[in-house]
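These notes are about the structure you will find just below.
In this view, the complex is presented without one of its protein chains, the others remaining in place.
Let's look at chain A:
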Amino acid sequence: MVLKIFFPQCCNRADSGLLVGRWIAGHDSAVVLAVIHYPFIPGQVKQYIQQVGAASGVELSVLGSWSLPKEGQEGMESFLRDLSTIFPQERWLQISRQMGKMGFTCEILNRGQSKTLRFLEQEVIFVHYEQRKVMLSQLHPIETGSRGSLTYPPPAQVFQTVALSQPLFFLDKYDDGPLKSTHWQSEGREASIIVELLKQASVPLCLLSCFLFLSGFFCRIFSLYPLRFLSTKLSTCVQLSYRTEHMRTLSSPKAAAGHTQFMRKANMLVSVLVDVALGVLLMWWLYRDEHIAMLANTLVPAADHVAKELEQLLQWLMGAPAGLKMNRALDQVLGRFFLYHIHLWISYIHLMSPFIEGILWYGGLSACLGLTFALSLLSDMVALFTFHIYCFYVYGARLYCLKIYGLSSLWRLFRGKKWNVLRQRVDSCSYDLDQLFIGTLLFTVLLFLLPTTALYYLVFTLLRLVVVLFQGVLHLSVDFINSFPLFAIGLRVFRPYRLAEGVKFRVLCDEPGVALHLLMEVRLWHRGIICHSVFTGLNDSFHRLCMSLSVTVSTEL
């Protein structure tokens, strides 16, 4: 069986000493975590290893000896060989390296045999790994107790061992302790001040999250019945409920169960923070230089302009639109009916005009909850201001629908057929003469009035589609901000090794007569995964937009 030794790259040039690590049972592998240098007292080494093993939960042990002879240290080899008697182990590794050569030589001593059993050089593989990256990438399985550790393959166990043995890396050869060891910290610590500051800031963050949780609790009143219908119609309430859902997930006291849960929570938190930041930016822009007054002043003339355009459109429809000849009476009736509506709407807007600035001012305050709230409020206000277009569309659609229904039923009568409700099919039927006469008369009336109603229906449906499209674009952008995985992208840019997907092996040196050396690198997230997650988030809102567009166009036939 081939013996695999996972060796950290930082110890390639370490001074001679003892190898500390862990044997992975059942797979014939060993993970080297650190090298403890001479001088040391064996009793202290054993105590230290026991302490660290108890603190981290990893079964650490002395694996063997490492020798990299420098000038003036010739007597080390025999000394290190005699250490195997002091530290009783099943197998004792003696790894040595010559300065200037790439390959390591390894001798293995089995307990119970008095003479050294020298394995053939080919039967040992050295897999080099970068300790800091392996420690920080989240490739190891988190649950340890449920499955036996024998079932995990060696690379996963290596990740788990290195990640769990953090207490071993607290002291290194530059500290004034009883033992001097070399591991990844010997290459220099990184960003510890920032880590300390973050730890200090975590206490107020916890208080804030508790407060948000309480406010989320109060939003449960939206589940009451009369408000529920309204809350599903207004997009602001939808967004509010969505965010409270997020807050509830974030402020739950138990930690994330797995890697995906952790990423989801982190993405949620980052998106909420970015949202609030953008909202505050929008607020700052709105409330200076009298922007609100400017907006209010342009709003009423804009509504007037829209009403005037609609009136012109209706006048055009009442004449001879696109050269078509309409039925004069019906045309006039419908046209006057809609004109009266517009007149009502305009007077309502003029009534509201002194209050608009106040409404805008208080509405702008909602942007402090986030940019998504401001956008959904805008979408609701657009819906409110174009309510008359919605009414026209409903009238036109209902009229057209009734007409088509009547026409189809009378067409069946014209041909001598009937709709059988019981069998859900068209049957032949013999009508009386007077039934046929009245039916045919009504059919011709409806048929000749069809172009007029169809035209009104077409025009107002198109207008409604424009409004729905605009609202849809707003909803799409809200969903985009909600679901964009900014945390994952930030990690990918600044700390790429945190988003590991797998491992990659590379052959380092294969000189004949020397053991095989491989380099184990952490493989990063493929760029496609991030695009995929963004698109799945956007897919729902896009689907909803298409559905609402198709519902607008189709009649209830």
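Everything below uses one rule, namely that contacts are C-beta pairs under 8 Å (C-beta built on N, C-alpha and C of every residue); 3 or more make two chains touch, one makes a residue touch a chain; residues count from 1.
Note that contacts and distances are computed from a predicted model.
Note on the omitted subunit: UniProt lists it as "Phosphatidylinositol N-acetylglucosaminyltransferase subunit H", one of the names in "Probable cytosolic iron-sulfur protein assembly protein CIAO1 homolog", "Protoheme IX farnesyltransferase, mitochondrial", "Calcineurin like EF-hand protein 2" or "Phosphatidylinositol N-acetylglucosaminyltransferase subunit H". Of the candidate positions A:L351, A:L422 or A:V507, contact with the unshown chain belongs to A:V507.
Shown as candidates are A:P42, A:P153, A:G319 or A:G358; the residue that touches the absent chain is A:P153.
The residue touching the chain not shown here, chosen from A:D28, A:E130 or A:E357, is A:D28. Hidden from this view is one chain, which touches chain A at 1-2, 4, 28, 122, 125, 127, 151, 153-155, 502-505, 507, 510, 516, 518, 523, 526.
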